[in-house]
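What you see is the complex with one protein chain gone and the rest in place.
Letters A, B and C name the chains as they come in the text, with residue numbers starting at 1 for each one.
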Amino acid sequence: MKKINLKVKLGQRIILKNPVVLESGCFGYGEEYRDLIDINRVGAIVTKTITLKPRAGNLPPRLVETAAGLLNSIGLANVGIELFLKEKLPYLKKFSTPVIVSIAGEGSEEYLKLVQILNKEKIAGIELNISCPNIKKNLVIAQDEVETFNLVKAVRKKTELPLLVKLSPNVTDITRIAKSAEKAGADILSLVNTFSAMGIDSETGSPRLGGVVGGLSGPAIKPIALRMVWQVRKATSLPIIGAGGILSCNDALEFIIAGANAVGLGTAIFVNPHAYQEIITGLKKYLFRKAIYDVNELVGSLHEN
Amino acid sequence: MKKINLKVKLGQRIILKNPVVLESGCFGYGEEYRDLIDINRVGAIVTKTITLKPRAGNLPPRLVETAAGLLNSIGLANVGIELFLKEKLPYLKKFSTPVIVSIAGEGSEEYLKLVQILNKEKIAGIELNISCPNIKKNLVIAQDEVETFNLVKAVRKKTELPLLVKLSPNVTDITRIAKSAEKAGADILSLVNTFSAMGIDSETGSPRLGGVVGGLSGPAIKPIALRMVWQVRKATSLPIIGAGGILSCNDALEFIIAGANAVGLGTAIFVNPHAYQEIITGLKKYLFRKAIYDVNELVGSLHEN
Amino acid sequence: MLQIKAEIIENRELLSAIYYRLSLKAEKIARVSKPGQFLHIKVNPVGPPVSHGVNQEIFPLLRRPFSIHRVKRQNVDILYRVRGKGTEILSQRKKGQYLDVIGPLGKGYKLPDKGAKIILVAGGIGVASLYFLAEKIAPPPISGGFTPLEGEDRRRGVTHFTILIGGKKAENILCRDEFERLGGEIKVSTEDGSLGRKGLVTDLLSTFNLKPSSVIYACGPMEMLKKIAEIARSHRIFCQVSLEEHMACGVGACRGCVIRVKRERYKRVCKDGPVFNSEEIIW
Partner (left out) sequence: MLQIKAEIIENRELLSAIYYRLSLKAEKIARVSKPGQFLHIKVNPVGPPVSHGVNQEIFPLLRRPFSIHRVKRQNVDILYRVRGKGTEILSQRKKGQYLDVIGPLGKGYKLPDKGAKIILVAGGIGVASLYFLAEKIAPPPISGGFTPLEGEDRRRGVTHFTILIGGKKAENILCRDEFERLGGEIKVSTEDGSLGRKGLVTDLLSTFNLKPSSVIYACGPMEMLKKIAEIARSHRIFCQVSLEEHMACGVGACRGCVIRVKRERYKRVCKDGPVFNSEEIIW
């Protein structure tokens, strides 16, 4: 039996055993899933987004289940970079799996400070969560080409670590943001973050989320996320971590065929912590059955007429 | 027992018996549902989008069911304005319900021609489906403020009929497009159209839709559509027909509380042609139970703290 | 065409466990149904929406189309194969529950002229609609509410027909007894040879002495229908095929279920079909 290759390189320096990545915010700091997920078997992990100062997060309720989706308004609750480095990162570094640290700041100075702190750490890469507003201009960075370019460029100058940029789907044309990030020096693109959305309790006439508007994830958004990955694949040559509603191996295959070099699991972790393993096994079976043997050959292989 | 008022005015001249509108493309030319839907009981109907020339539409397959959603790539298949006026409109005019004719053109000249033709007809209004590309600039009109403004302005000059503009959700900030349409003289805003999305058959490695990319509708998109209606409510003072994933009375209530003056049913018609009646009955019960008595009082009543 | 809540009279697993026969009490639909027409069924349990904004109708979201298999007084039956989630959920519905059903939909088979040599060709679950057709062509001997073909003698076998049934294995061959009771001549083929002739049902058809006076009615997988259309064409035989496409509305409104045809470019399976003259189709 021929050996199946699941190994994937994202840029020059991040090598994954397999293309399954655990996404930011859905795997906490890793420890929480200690008993359920074997980090050594996963392709890579992205930490909960870390900010300079600890953040308590948004008012509850923070979670609402929607039709085939999950609406959340966590509000970047996190322990802050200091505690993260002291108490959370050491645990994650015990594993053989690349650890990507997601960061966000209010304004580029905060991003740069975070990057400078992380430069001293042995981590696989930094992911810029740019779905936060630029406080000066009151505009979400990932929704603006110029803002994205400026931030990525500024960060690029300050770090040699592999740089991932996480794109927001709440845009008119995601390829323009992707190209801005590429031009500014991003190494890898990660897409998509959640869709801005809300729910209303008609009995009380109030928003279902304490934060009123939150982010929609899960199977509901899959067809839209998939379209975006496909578009970005055609618009840039950067490696892509594709995410948005992936639950099963079949979902993962769709993203890979559309052009994702790796696939991210967010909501799936909640639904089934074991999903990563089912997807890895499923990919192997599929590649064997199709006599492809190397997952990289599948990337972007969509037949278009 | 106090009488419940479901009557809704959209702008100066469109009066609906109740706030339930059957959306463009999902009710065909009305005749198809002759045996299942009593048009006289519906608030208003919007016809399938009509173009100047007949259009055969896109290559099949044109439909895919997704998680709580429907992905379609019909491609504006329609009989063209000439046959529409001759064979389809007469049927719809038999009812006491306002008929809004949806139109689309490739370039503003086609829109203007269509409007001039429709000016002679006794219809309740014209809805501009602006999710078509501007052929000159190869850019979807509804995705661009200036394009939207120019088109709506041009049409406004040529017609006294109530003018509806149907917004696309595939934008960074829907309020900007809404405000453009308002400034240019739109009477009513209709949102949302479908989300650009796709599906892939991992077995064959091909797109599931003949047209590769199609439009996502149904419950999956509801939380995003709802957020957009809420935003547009705050950004403009135009009447809104809110749509996107409404199946039940509860869904309709969410949209009304968020700010929709009327609610549109698209995919729901396929799922349950009788949904309109269940929603109307449900609204009455709700209003009675809450002692509100007039549905207009509910519009935009969301409690925000 | 009606939308009704129809009570389930029976939802019975057939021998091979992936096939089911569902009987619905649907008198008004029964009265007007014609062979080749279909029902559009919401397989989810009928019930009030739950709180919390998520409606139980959402999975699966769309209705599923099924050919009318049999009509008996107030009952309408379908015969179905469990294929994906929708049919799996349908197979779990129980007697006494209700289903939301729209029907009858579509244009059915054009009935044959007198004296025609009638050949029915079924692939797998394709027997479903052909059985209803056969009943009209050759009504069963006991008058049980079946409407015989107009001007047709009620005696069995007056209108003779042959039915070829093909499938992968013996367990995919359905309704043999039923067709026999109608007096049809039955030929079977299976791909693995476990029943009847080994091979494809189209091979079986090729062995026939086909004359221009023959008419073919076929229902089954696309490749089978395509092959049959070729055979019919080469023998200049009038041939009707029942097609499938994914559907949303089922009533002709959405233009989603189209297939490519020679003249108008596209026709809707739900409204212009599902039965088409094999000559119209771009295969």
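We adopt the following convention: a residue touches a chain if its C-beta (ideal position, glycine included) is under 8 Å from a C-beta of that chain, and two chains touch if they have at least 3 such contacts.
This structure is a prediction, so every number in the text was calculated from the model and none was measured.
Here the missing chain is touched by one residue of A:9, A:53 or A:274, and it is A:274. Looking at A:62, A:153, A:176 or A:290, the residue that reaches the missing chain in the full complex is A:62.
The chain not displayed touches chain A at residues 25-29, 32-33, 35-36, 48, 56-57, 60-65, 67-70, 72, 74, 77, 218-219, 247-251, 254, 267, 269-274. Residue positions on chain B in contact with the hidden chain: 64-68, 199, 201, 208, in rising order. Residues of chain C that touch the chain left out of view are 50-52, 54, 56, 58-60, 83-85, 88.
In this section, only the chains that are shown with their structure count from here on.
Using the average of C-alpha coordinates as each chain's centre, C ends up farthest from chain A. Chain centres here are Cα averages; for chain B and chain C they lie 36 Å apart. Look at where the CA atoms of chain A average out and do the same for chain C: the two points lie 47 Å apart. Each of the following residues of chain B touches two or more other chains: 67-69, 218-219, 250, 254. Looking at chain C, residues 53-55, 58-59 sit in touch with two or more other chains.
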